[in-house]
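All protein chains but one are shown at their positions in the complex.
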Amino acid sequence: MQTTLAFLGQFGGAIDFIFHQRESYAGGVQIGGSEMLDLAWQQIKLSAVALGIAIAVAVPIGLWLGHVRRFSFFAISVSNIGRAVPTLALLAFFAAYLGLGFTNVAFALTLLAIPPILTNTYVGVYQVDRDTVDAARGMGMRGIDVVRRVELPLALPTIAGGVRTSAVNVIATATIAPLAGATSLGFPILNAQIYGPEGQIGAAMVVAVLAVAADVLLGLFQRAVTPRGVKLEAGDRQGRPLAGFRKRGVQTA
Amino acid sequence: MILELAQVQIHGRSGGGSCVQNDGFCPDWITSNLDRYVDPFLQQVFLVVVSVAVGFLIAGALALLAHRRRWLVGPIIGVTGVLYTIPSLAAFFLLQPITGRGKLTATIALVGYTLLIIFRNVTTGLRGVPEEAKDAGRGLGFTDNQLLWRVEVPLALPEIMAGLRIASTTTVGLATLAFFAGAGGLGERFVGSQIVFKSNVVVAGGLCVLLAIALDLVILGAQRVLTPWTRARSA
Partner (left out) sequence: MRRNLLAVLTVLCIGTVSACGSDNDNGGKEKSAGGTKLTAIQKNPANSGKSITVGSKNFTEEFILGNIYAQALKAAGYTVKTQFNLGSDQIANRALKSGQVDAYPEYTSTALTSFFDVKIADVPKDPQKAYDQARTDYAKQGLTALPPTPFSDAQAVGMTKKEADSLGVKTISDLEPKASSIVFAGPPECKQRVDCLLGLQRTYGLKFKKFAPVDPAQRYKTADRGQAQLIVVFTTDGQLATGKYLVLQDDKHLFPPYNAMFVVRDKTLKKLGPDVNRVVRQVQKGMTVQVMQELNSRVDIDKQEPKDVATQYLKETGLVK
């Protein structure tokens, strides 16, 4: 009973930390309360910039590659390679070679966000039913129109899945951005001497809520762009990597 | 000037500074300091292997459970999906009041992360087994259990192994953060001013990438051994 109350106490303390400002452990600094909002906003800003640039870069490339149905090895491998690089190592590499700060971290996060979006865009376009594309061509549409009016809309659910995966990855990595000189909710988590355990747990709670909220919102967006009657569980049965894509698209973490 | 007889040698540091003093990429320093990375590396290997193994057992069991009871898939995906979405650093500290700091906390968080990946792949793999194969099995008089273990699982193996590969490579990345949960690992090489020391980042980061690739190849190799029939097809 004692231990149950004890851990509730820590969670209770953490929740209190989120809502009430108080003085830090060593004194002299105000922490908690509205500071959480500011830190969350910093994290959202960092993530949004990285994600936005990644989409702007990866979607056009993925669209083109999927449309011409070339370089599938590259489009799939980029995700496999991306997965093998630990996010902290990526952050550290750019911190060492480019320096610390918001811009450099955003750059690293953009690189992190590109593979899932690129691969999913490629796969989404690739998997559009050939007959539909042929019909569009038969109607006289040029290449760019086929992409814009047929392939892109039909690939949108898969692309959205890739964006969703990237968003979750980017938000998670933005949490450790303070190690590389950018502010985010990871700052309380990594600075126990200022924030104490309630601060660490409180910030962790806010991060978790932020990540889940982003995932849910993008999931709703994904459902919204899915045309009715399109089965999401397409996949070829030959056991090659194209199989088994679900709502999140390619299983990159 | 009176000097102390026995005193600490104050090294002259004016001037440009050596490779190491300028945080550069210094092969000499790397070769003579590799031993710093051994313990953290081994701690990380241990964490990853244990977490993926436990995750495989749990997610595999869940998938087998849901294989005959389709209604379970939704809720399981829901729960494991949340575990997947919560950033691991946050997960370490959310677990702290319950399991404290250390390897147990880190392992629980890492296992939680792998569940969705492995569960999805096992389920997809099992569902992807062609009806003809199952009919053939039933024709041979297999019971449901025999059908499962002698037909469905072997044919689902490529998908299952793919899931294991994805799970293990991403767990390597997350285990790098386990240091902040007090569980050791290469994460300790990335804190403070070490993160701007190029030699250090290249070695520590390189070790992480090598570990991920090594695990990937090992599981791929195991897949080739366990499913010799796919080799002919992919050729």
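Chains here go by letter, A and B, matching the order in which they are written, and residues are numbered from 1 within each.
Methods note: a contact is a pair of C-beta atoms (placed from the backbone, for glycine too) under 8 Å apart; a residue touches a chain by one contact, two chains touch by 3 or more.
Remember, it's a predicted structure, so these values are computed and weren't measured experimentally.
Across B:33, B:99 or B:230, the residue that sits in touch with the chain not pictured is B:33.
Interface note: of A:30, A:103 or A:132, the residue touching the hidden chain in the full complex is A:30.
Within the entire complex, the positions of chain A that touch the omitted partner chain are 24-30, 100, 178, 181, 183, 187, 192-194, 196-197.
In the full complex, chain B touches the hidden chain at residues 2-15, 17, 20-21, 29, 33, 36, 182, 188, 192-193, 195-197, 199-200.
In the analysis below, only the chains that are shown with their structure count from here on.
Within the complex formed with chain A, the chain B residues making contact are 23, 81-82, 84-94, 96-98, 113, 117, 120-121, 124-125, 128, 130, 158-159, 162-163, 166, 169-170, 172-174, 176-177, 180, 187, 190-191, 195-198, 200-202, 204-205, 208-209, 212-213, 216, 230, 233-234.
Of all residues in chain A, those touching chain B in their complex are 6-7, 9-11, 80, 83-93, 95-97, 99-100, 168, 171-172, 175-176, 179-180, 186, 189-190, 197, 200-201, 203-205, 207-208, 211-212, 215, 235, 237-241, 243-244, 246, 251-253.
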